[in-house]
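One structure is given below, encoded as structure tokens.
Then we have chain A:
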Amino acid sequence: MAEPVLSVRGLSKSFGALKATDDVTLTLKRGEIHALIGPNGAGKSTLIRQITGEIRQDSGEIRLGEAEISALSTQARARRGLARSFQVSSLAPEFTVLENVMLAVAGASGRRLGLIRPATGDGALTTPARRHIARAGLEGRENARAADLSHGERRSLEIAMALALEPVAFLLDEPMAGMGPEGSERLTALLSGLRAQAPILLVEHDMDAVFALADRISVLVYGALIATGTVEEIRADAEVRRAYLGEEG
Partner candidate 1 sequence: MALLELEAVTAFYGASQALFGVGLTVGEGECLALLGRNGMGKTTTIRAITRMLPHRGGRIVFDGHDLGRLPSHRAAQLGIGLVPEGRRCFPNLTVEENLTAAARPGPWDRAAVARLFPRLEERRRQRAASLSGGEQQMLAIGRALMTNPRLLILDEATEGLAPVVRQEIWVAIRKLKSDSGFAILVVDKSLKELRAVADRFSVLEKGESVWTGAGDSLTGDLVERYLGV
Partner candidate 2 sequence: AEQVKVGMITTLSGGGAGLGIDVRDGFLLALKQAGASDVEMIIEDDQRKPDVAVQLSDKMIQSDKVDIMTGIIWSNLAMAVAPGAVKQGKFYLSPNAGPSALAGKGCDKNYFNVAWQNDNLHEAAGAYANSAGYEKSFILAPNYPAGKDALTGYKRFFEGDYAGEVYTKLGQTDYAAEIAQIRASGADSVFFFLPGGMGIAFMKQYAQSGVDIPLIGPAFSFDQGILQAVGDAALGVKNTSQWSKDIDNETNKAFVASFQEEYGRLPSLYASQGFDTANLMLSALKVAQPSDADAFRAALETADFASTRGDFKFGPNHHPIQDIYVREVIKEGDVFTNKIVGVALEDHGDAYAAECKM
């Protein structure tokens, strides 16, 4: 099988006595959506934050393609093609929707940040930005300030910014949260097509979406992976049903 796009091996992180990630090994392959599920506080977001470099792991390694990236800063990892969405929307509140996405385009472009040449009205930024905004379903809201958006709209903007990075791999932390039924449906369709562009590590509690999208599912409990498998396998796993799914499976 082809080389995984992203691989994590033996990753561990403790906060005091709490093992937030406990020797986690997982891979993200080309073209797949790999869902990561698990109870609240299992360590899913912490895992993503280690992959992006917001916190340093205590041990273990992270590879993007061939390269070991754990020594890089968050921004360097982003420039190499790791895009993430935040579980709690994290935007530039005073910027408009368009400016937020332009910022992402500018960051991803890898070009030096000019001091003089205007960015506003620069087609190289605005054209892709508008395209990503439309894909995330925020068409018509380009000029609204991020601070004035409703909760669901902010969630959509998170997606648009991740798209704008045109990354090698997506790390999406609960992208469905806050989306209404209609938004969830649209996002499901979007993500389904997106995997062809770049694989997605999807943290999500919305099981309808997970079961509809995931090629593989990993289950994290108390920081440790207890199972990895196809949708059917995970649905059928008694331990997962008890610890996480409840009657839903």
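For anyone wondering why these and not others, all candidates are chains of the complex that A comes from, given by their letters.
Here is the rule we go by: a contact is a pair of C-beta atoms (placed from the backbone, for glycine too) under 8 Å apart; a residue touches a chain by one contact, two chains touch by 3 or more; residues count from 1.
On a predicted model such as this, the values are computed, not experimentally measured, just so you know.
Only one entry among 1 or 2 touches chain A in this complex, and that entry is 1. In the complex of the two chains, the chain A residues touching candidate 1 come out as 15, 37-42, 44-46, 87-88, 148-153, 156, 174, 177-185, 205, 207, 243-248.
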